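Here the complex is missing a single protein chain, while all its other protein chains stay put.
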Amino acid sequence: MSTKLLNIALADDDEDDRMLFSEAIEDISIRTKLSLFNHGQELMDYLNLPNVILPNLIFLDLNMPIKNGMQCLKEIRQNPDLKDLCIAIYSTSSSERDIEETFLNGANIYLNKPNNFGKLQDSVERILQLNWQYHTSNLNKDTFLFRI
Amino acid sequence: MDFKRIYTSSKTYIVLLFVAFAIILFTASMAYYQIMRMQDLAEKVAHTLQVNNAISELSAHSTQAESEEFRNQLQKTEGKNTIFDDYVKEGETILKTLKDLTQENTSQQTRLAPMQSLLDSLHEELKVLADHPDKPLNNLSESEKDKKTNVNFTLYRIRNIRNQMLAEERLSIKKTRDEYESNKYLAPLTSLLLAFFALLIFILAFLKIYRNKLRIRRSENFLRSVLATTDNIVNYYEPIYDKQKTITDFKIVFANECNRDYLGLDPDQIIGEPVSKIFPFLMLNGEFDKLVNCFYKKEKITLDRQISAKGEKLWFKSLITPLAEGIMVTARNSTAEETAKREQLLLNQRLEEQNLKLLDNRAFLNNIFKSISHVVMNFESIRDKDDKVIDFKILFINDKITPITGDLPEEIINKRVSEVFPTIFESEIFGYLTGVVQTGNPTSYEVPYEVEGAIKWFSARAIKLGDGITLTTREITEEKEKTNQLLQLNTQLETQNSIFIDAENVANIGSYIWYLDNGEASMSDNFYRILGYPPNSFKVTYDSYREFVHPDDIHLYDLLGKETIEQGASQINGYRIITKQGDVKHIELNGRALIRNGRKASVGVIVDVTEEKKNENRVEALIQELSIQNSILTDAERIAKIGSFIWYAGSDKIELSDNFYRMLGYEPKGFEASLNDFDKFVHPEDLQIFHGSIEKSMQELTVTEHRYRIITKQGEVKHLKVNGQFIEKDNERIMSGVAQDISSTIAAEEKLRTSNLELQHSNAELESFNRVASHDLQEPLRKTQMFISRLESTEADNLSEKGRVYFRKVVNAASRMQSLVMNLLTYSRIDSKHEDFGIIDLNEVLAKVQEDLSTNIENSNASITSEELPSIKGVSYQLEQLFNNLISNAIKYRVADATPSITIQSEKVHSKQIPDDFFKSANTYYKITIIDNGIGFSTEHAEKIFEVFQRLHQKSEYSGTGIGLAICKKIVENHRGFIYATSELGKGSAFVFYLPA
């Protein structure tokens, strides 16, 4: 199984962030396949494609044009086909209210966009590891909350 | 011991004795009888012998006659015949004797009967013989022969009878002998037997009686010991009689030991003495007669009386019983009993009194409960098995509950409180009540209760009573309303007051109170201003004020003072003053004397007439008006800008108060007021409202508050708020109402509204700033830093020495920018939205902060000591921020090379103890002080440091954004608290903040 690629999706309207994220994820020990989306709608369209291979983990920026991260989160959680997806919020906002609201709406992970590349790498790696554990062990996904 | 048995058995023995005695008597009589019989028999034998004798004599007699000799004799003795005579005599005597002897024997009698005649005939014949003595017998003639035969024959017959009689006597003897024979054996035998029997019975009886005597002696001993050991005096008296056989006294025959115990009398000595000597009291009070009565009539009597003996008063209860030849007295010492009885009686009496008092009290209490408007309840706690109070039982409730809940006291008594007031658990009341039961501290609280759809307020006071509480509840709806009204009125007054002050200001009027006794005085704010001083900036007295008086007018002022003190008023009504700034002002005044706070005072108004000096008339008018009002403060209507009116409902007639005229711009009664005329004052746009409200009022007969504008005589537009009510006066329906000039209020409201709008605007702006700061501002910065870190890791080696220095500076600048933005963001995010407020344990907050700052603390070797901190209502992350900032500041601004030491203290204080001037919304506060040994700051900066971007130090010296303390201040204020700092440069600082407890 460790040879399997982990499917990751990132929806972020900021090109720089997308770039940095893909650079960060490339360097970590877990092998991944990253799909990038420019905004929430793009992601949703993709997820709703027939016969799509669903990502193991989705990173969602909150502040996006057309469809923001919160809307995506709600849609995913209401869609019976998608509701089991693991979702990480990837946002600049460190406001407690934002964090709590995303958790309440079903986010599993909240990642503050760090201001240091190394930190980003570390965070992403930890998240992937944790996600891995949740997918491979008897851990209760209902109580999967992680803030980094 | 069975006395009855003893008694009855001795009876039987007595009977037995009697029987024995009877038998002995019988035996004796029988013996006597036997003896008599024997005597009888002996006599009989003797008699028989006599009879036999007589018979033998008789036979001898007769035989004589037969003999020849005799016959011869007889014949020989002729003539003188004495032998014969003797013979006859002898015969007769024998016969007589025989007759006598056989008198009782009839058969012998009958046999004897012919004997007489036979004897006679014999005698005759013999006589015949004797007459013929000469003739021998053998020669006897025939006749004589005959005669001789005759005698023989008679003799034969006599012999025959004699034989018969003898046979008879022989038979009799034989019979007697037989009889004797039989008696000879029987009589002694029976006598002996009977005697033995009697003896046996005697012995038996004696034995029995002896045994009985023993038993009686035993019982006697028993009785004696009983008598000796009994608690009762047992005495036995026997009467003493005088010559007339009346009882004069009693003799003590027996007395037991108790006499000694109770009366000190030796029973051995008193026995035998008369009662009157030993117990003199028995002779008193008719007791003696009772004893006598008892003795005679054989009736029991009881006596119950007090006796003094051995120097003590003793109670004796005596039972007197007749017994045999005397009376038995049993006396029981009932002193203790009596005492107890008396005490009982006393106690009873007291109890009764108390009961009466209680009844009185209860009645009184009941009356109180009836007459007071309080609801009085008494609850008893109901506890569960853990002894926790889970409910209350209503033990008492007075009938004032009925109008509130509709419950009748008797129906709800003994019910559970939760049944009657089901909402008790929902409200905090139950908590209060259990609190009272647990702590015993009385508590008071106010509680709303819905009565017939209206919310009524009740004030309750709960006091612990036993294991329960007494709850006194009073309806305070009205009070509350009144308080509210009062508060409202107060606010109105305040408003009016400020308006008045404004008015004073504008009109250059000042007012004062001057106490005539010691010259103390106070002045209105504007008076101070007129004098060129800020309000209340100095203490004013008659003398200190004198300094302001123009030297040329000082005599006027003195006169004014003198006259006012002496007469209460003065003719002086003006003088000049010199203000602080040196301006000369003309002052006119009007004062009046009154008693204030029990002190003589002069209250007055001054007017700065400097400007209006020329316009004398106006000033005069003003002063006139003011003096008419006498005191501005007392003229509420004027101050409150209220005018009152009366409208004779339905008519055109209205009456306006003086101030209403003034409000319309007229002098009081300055025009003839009528409803129609009033229209011309009403603002044309509001005419419809005005008429509408009048019509509505008339229809509903109530006045609802309405507003309209008026235009005064001077053309000024005023807003009036009108309210009123209908009343009956002199059979006329009138509407009396009040109109308040609320122009200024409306203006103020308007102002408030605009500033509110402004606030909303600026809030919105702030919000958008937040957004900008949090996202838009942060985004580029973050990205800058991101790429910096990227560059650092990949390209750092490619930079020149200088390039690396610049690069470092870029990194530093960016990170400073970052912390600035973050801090600003934090600052702006602290809002007072109360939804996040919860109970926060400050100890936990501190622990978390210490954990967050652990690196800092470890690096600096800082020691943090804290007292036990309280839990408060607050927002946890804000409080964390607060402690974080203060503690990290304390570490940051440490004296170089010194170990930072931070002490945190906590104390609960009453708001009154807090000197600092901030709005105190709570009664008690926690005062938390964070003391450090850092570099401190000089006191002059104490306020400045809490402002945004105020830094006291060079950037290079101590890093900081200058927002930290501003954030602290905002957080504390957001928690309705207050923060300040005290310090001395180089001596550490103390940050103190109060948070509502």
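A and B label the chains in the order they appear, each numbered from 1.
We adopt the following convention: a residue touches a chain if its C-beta (ideal position, glycine included) is under 8 Å from a C-beta of that chain, and two chains touch if they have at least 3 such contacts.
The criterion applied here is as follows: contacts and distances are computed from a predicted model.
**Student:** Given the options "Protein NrdI", "Spermidine/putrescine transport system permease protein", "AraC family transcriptional regulator" or "ATP-binding cassette domain-containing protein", say which is the protein name UniProt records for the missing chain.
**Tutor:** Listed in its UniProt record, the absent chain's protein name reads "AraC family transcriptional regulator".
**Student:** Residues on chain A that touch the omitted chain in the whole complex?
**Tutor:** 1-2, 29-30, 71, 74-75, 77-78, 100, 103-106, 110, 128-130, 132-133, 136-140, 143, 145-148
Here is the rule we use: only the chains that are shown with their structure count from here on.
**Student:** Residue numbers of chain B touching chain A in their complex, please.
**Tutor:** Its residues touching chain A are 774-775, 778-779, 781-783, 785-787, 789-790, 793, 818, 829, 877.
**Student:** Give the list of chain A residues in touch with chain B in this complex.
**Tutor:** Contacts found on chain A: 14, 16-17, 20, 23, 63, 92-96, 113-120.
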